[in-house]
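Working notes, structure below.
Complex shown without one protein chain; remaining protein chains in place.
Should a chain be cited, it is by its letter among A, B and C, assigned in written order, with residues numbered from 1 in that chain.
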């Protein structure tokens, strides 16, 4: 089942104003750089973006904030981003903050046909407002619903022509769950290999979850917090 | 964090009458053979066993049925097993049948701190009896609860001293979820390797889920349905 | 003439569309894999954890660690992927599998299906069937039109414990192709040489018969 598209232009065809888009990544690690740059060029507007973070001013989702293409962010941790702050405080940008574990599980649930589940996270806080509370084993839990998206855009290390994906190290993060939850899932990979080159036993995202795959042209892979120790 | 125990005897210490035990495997594929043989020798009784299948008469969980050590089976598909049939029809054995996907998800939920979730599987059938029904997106779903066990016993291909596990091919099946859901999880592996030998990026079950690990003495790996095709 | 099992499988294979992921149940459904139309590429999912299931292995190459959901030794196609049971049913429940083909003991005109339990007899369990029928948008049932006693299995209402409700869209038997909509069976095709009268007489459920019922093209 060949899922390969020529390039980022072809991969992102069909993304339109007002759509909901999931984007993998944690901080700037494992984000679909090429696709984000392309979204800026496409100029699609009023997007709802589901992503754990919102990039920095001049990289990642920050770029789409600069151009005011995002109407709403659904994230667990934002900031590190002046333009984001300005838009949020002025009310230009809607922000829905979700506990990180609930965000991950809600994306997985969306891809797995689980419409809702109970979690203890957020009970007693404003996250629980308007949500059903139920006690299990003496402990209150809140009911959280599944998240899906018109398009999910994920970034993998290697991918094959069938859409099977392998991530590298902590660039995995939210990518596997978001790959499951997109009506159409687009994978940008550092290296596109023929079917059969990836070991079937060590595939992180089976190709069934991926509709389009392409090899990204360039990956900057910016480091957000360069921390090192001295030798010897 | 060294999780290694000497042998199957040490690994299964603490398993007592009336306990609930999860056992990985699908059919006879990926079952913890050495541990099952040891349970027979230990003679623990009135066990509740959670396992997708119940083995065959003289292999796998069938051995524990022969010795009448099992009080209740929680499975999705049983049979292929005359002694099982006899005990079930005579009422000696309680049997709780669960849709396979719900069984897998309930084990995962148990390990993941999700006390309950909604699934469409079983709605309108006797599986739904006594369970809450709720409509999501126009479709009725039933509320299923998490499963946990006093001990989970899983079988892996390779494991390291820290308890990190790698499964081989379809012998993976229920093992990863059950590894998550045991209060104490025991892993029997074909090959025990030093920490650092398994690639951190390709570990199926992180060691945090495993409390005890040992290299099994002998793996018969019986084939249930040997199907072949003729050469060209 | 009524079809044999391979004929039923062949007819169902005509329903396959390029690019589909397909889950085949045990029995007749498994045979569908032998009749994939030319120019069509489909990928088989096995709920024990395979995407891209291949044919049986050559003798001597059986791997006890590589079986399908029927516990048969199988092989992997190029580009296959292995996963755990939770992920497998995430694919199924999440509607990532485009077609499910499975057998049945009874089907009703409301699309209900019964295929896992006969009260008073040995119960083997539903396996993955309840997840599959509750989730798939596209379910084809492969079955014989009547049981061994000659009684219709295409019913107004199922008499056996249900596997799922209102989920079956199409039934292919040895004599007919039926669609289910608006609470009725609709006769779409008949097996070569089988008369409409025979199908009508063997169908207990309400059956809508159009003026012209084409023969299956196999």
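Everything below uses one rule, namely that contacts are C-beta pairs under 8 Å (C-beta built on N, C-alpha and C of every residue); 3 or more make two chains touch, one makes a residue touch a chain.
The structure displayed is predicted, hence computed values, not measured ones.
Chemist: According to the contact rule at the top, which chains on display are touched by the left-out chain?
Modeler: Visible chains that the missing one touches: A, B.
Chemist: Among the options A:27, A:200 or A:216, which residue touches the chain absent from this view?
Modeler: In the complete complex, the chain left out is touched by residue A:27.
Chemist: Which of B:125, B:164 or B:215 touches the chain that is not shown?
Modeler: Result: among the candidates, B:164 touches the missing chain.
Chemist: Given that one chain is not shown, which residue among B:24, B:60 or B:207 touches it?
Modeler: Within the whole complex, the residue contacting the unshown chain is B:207.
Chemist: Contacts of chain A with the missing chain: which residues?
Modeler: Touch set of chain A with respect to the missing chain: 26-30, 52, 75-80, 85, 88-89, 95, 97, 99-105, 107-108, 119-127, 157, 168-177, 204, 221-231.
Chemist: For review purposes, identify every residue of chain B that touches the missing chain, sorted by number.
Modeler: These residues of chain B touch the chain that is not shown: 1, 108, 110-114, 160-162, 164, 180, 195-196, 200-201, 203, 206-209.
Keep this in mind: only the chains that are shown with their structure count from here on.
Chemist: Suppose each chain is reduced to the average of its Cα coordinates; what separation in Å results between chain A and chain C?
Modeler: Once rounded, the distance between the two centres reads 36 Å.
Chemist: Centroid from C-alpha atoms only, then distance chain A to chain B, rounded to Å. What do you get?
Modeler: Roughly 33 Å, centre to centre.
Chemist: Where does chain C touch two or more other chains at once, residue-wise?
Modeler: Counting only residues that touch two or more other chains, chain C contributes 82-83, 86, 89, 92-93, 135.
Chemist: Would you pick out the residues of chain A that each touch at least 2 other chains?
Modeler: Residues 112-114, 200-201 of chain A each touch two or more of the other chains.
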